[in-house]
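With one protein chain removed, the remaining protein chains of the complex are shown where they sit.
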Amino acid sequence: MPYKCARCKRQTDIESARGIKCPYCGHRIFLKERGGGVKRVDVR
Amino acid sequence: MMVPVRCFTCGKPVAAEYEEYVERVDEGEDEEEVLDDLDVDRYCCRRMLVSHQELVDTVAPYQ
Partner (left out) sequence: MEFEVENIEGDGRRAAFVVRGATPAFVNGVRRAMLADVPTMAIDTVDVYENTSVIFDEVLSLRLGLVPLTTDLEGYELPEECSCEGEGCTGCEVSVLLDVEAEDEDTTVYSGDLEVEDPEIEPAQDGIPIIDLKPDQAVVLEATARLGRGRDHAKNQGATAAAYKHLYRAVEDGGGGEDVLRGYVETLDGDVVDMSEYDGRVSEAFDDDVGFETVDDAFVFEVESDGSYEAEQMVSEAALSLSERAEELADTIAT
């Protein structure tokens, strides 16, 4: 699952970021990246 | 965020009028006259334009 560090914007894997911490800058907030593929939305 | 496409109450599409409304009011025209001129007659539709706050620029930096 691709995540992005909220401060340095670099991509990380949440598994490799041990204890939810950015391996590059140490920031502890992550943003989830938009999943690939098509998203179907019903207009209801 | 963005202007509602239709009036919540009656369903009249009002969004297309919003940009002209803002422009003309900024130029100092009277809101009442602008709304009358744009054929936004009912008060349900009028409040849609009058009370709208554009927020896209405020949220933009947060992705």
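Order as written gives the chain letters A and B; numbering starts at 1 within each chain.
Keep this in mind: a contact is a pair of C-beta atoms (placed from the backbone, for glycine too) under 8 Å apart; a residue touches a chain by one contact, two chains touch by 3 or more.
Please read all numbers here as calculations on a predicted model, not as lab measurements.
Student: Considering the full assembly, with which of the depicted chains is the omitted chain in contact?
Tutor: The omitted chain makes contact with A, B across the full complex.
Student: Name every residue on subunit B in touch with the hidden partner chain.
Tutor: Against the left-out chain, subunit B lists 1-3, 5-7, 10-13, 15-16, 18-19, 42, 56-57, 59-60, 62-63.
Student: Footprint of the hidden chain on subunit A, which residues?
Tutor: 34, 38-44
Here, only the chains that are shown with their structure count from here on.
Student: Let me have the rounded angstrom distance from the C-alpha centre of subunit A over to the C-alpha centre of subunit B, please.
Tutor: Once rounded, the distance between the two centres reads 37 Å.
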